[in-house]
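Okay, handing you the structure first.
Selected chains from the complex are presented in situ; the others are not included.
Per-chain residue numbering starts at 1, and chain names A and B are given in the order in which the chains are listed.
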Amino acid sequence: MAEAGHSSNKLHFQLDRISFFTDGVFAIAITLLVIEFKVPVVEHPTDAALWDRLAHMGLLLLGFLISFCIVGYYWSVHHRIFGYVEKYTSRLIWLNLMFLFSVVLLPFTSGLLGEYASETHLHLPYGIYVVNICFTALMNALLWFYVSNPKHDILTHKISRERILLGFYFTLVVPILFVISFVVSLYEPTIGRLIPILIPIVLKYGMTGLTARAAANENSK
Amino acid sequence: MAEAGHSSNKLHFQLDRISFFTDGVFAIAITLLVIEFKVPVVEHPTDAALWDRLAHMGLLLLGFLISFCIVGYYWSVHHRIFGYVEKYTSRLIWLNLMFLFSVVLLPFTSGLLGEYASETHLHLPYGIYVVNICFTALMNALLWFYVSNPKHDILTHKISRERILLGFYFTLVVPILFVISFVVSLYEPTIGRLIPILIPIVLKYGMTGLTARAAANENSK
């Protein structure tokens, strides 16, 4: 998109608006996750009866926490990716929109998973949920693939090969672990579905360690 | 609106707030599109029974993708239009609000279309949906008509005649194709309703090609 004649200031604001819009969609998607949390209606409520009903929601709360972390995580990855972007193109806007499309579907697939959380013989809801996560991760990877390519000339500065690979690691570790989790859950539902709980821990250490290594590589050059 | 005494910095932020507000409304409208995607409740669920129910939602997903792209597209057009705006007036604020009004109606008309997606003998839901798109496009065109007019003195720099016409092309190609789609769908529902799937492709090529031509024209001057 030729933006001939625009001041540098205006161009920056135009770029920032893409981030604002993205942040808005993420903020809404992450908040809508909780919408499946329906207030239970008990006819003649006692504290014990209500507690019984709410206890069943414990699993939902865990699932919601995981979905919340996934959306929050991909927001933080988007945040990091766009930290390198200095210009925008039509293609970037559309890749970003398709990425947002995958994010906006998450409250639905997460809700589907929650609705049938107690039906442990079902594999479809979890399968669809994992497909959604893979879709989000794929769009995120495409975004990074597009942005990190110096040919497109939209970067603030050239990114080292190590950091580009690191970016793909950040993007793809989540869907890979979820696919493993899904395959294991076909045979061992309980163990399989617990695997994603490890993701934040794995990622946190990976993030700290690998970022340091990439930074070290860059400094040593 | 006389803003005598305001610093240039403050004026810019005041202008930016119009974009923030717009981005917020777009972000919510685009996310609410998915609200019609209700999690299906199956009594004694099996994977097969649930799949049956979800398979019916495939058409909904396609419709949702199209609506998502339309809202995303008009966001990107708004983004481009406001890239040229340097000052604001009361009239600009109200034209923008009426544009947002048309956008906020889209989750409803899109939901209406989705609700009756399987009733192929109905024409009204699709008709209302197309009217909504025409309304959005019209408001968008009026916004561009207002902004691009140098008399209103709100532009960052004068826009060439080619680029102004290009802006109207971007705005009006969508409703024109939807009206064609609607008219064809009166006789050939399936073929007619598939026409909008072509829009993104048509637009993408048009956008690249025509923008380049306008830029070339400007440079040759």
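The working rule: contacts are C-beta pairs under 8 Å (C-beta built on N, C-alpha and C of every residue); 3 or more make two chains touch, one makes a residue touch a chain.
Not measured: the values here are computed from a predicted model.
All together, the complex described by this structure holds 4 copies of its single chain type, of which 2 are visible.
By our rule, only the chains that are shown with their structure count from here on.
To overlay subunit A on subunit B by their CA atoms, one rotates by 90 degrees, a value rounded to a multiple of 5.
Look at where the CA atoms of subunit A average out and do the same for subunit B: the two points lie 25 Å apart. Within the complex formed with subunit A, the subunit B residues making contact are 12, 16, 19-20, 23-24, 26-28, 30-31, 33-34, 37, 39-41, 45-47, 50-51, 54, 65, 68-69, 72, 75-76, 79-80, 82-83, 86, 156-157, 204, 207-208, 211-212, 214-215, 218-219.
On the side of subunit A, the complex with subunit B involves touching residues 1-7, 9-10, 13-14, 17-18, 20-21, 24-25, 27-29, 32, 36, 90, 93-94, 97, 100-101, 104-105, 107-108, 111-112, 115-116, 119, 121-125, 128.
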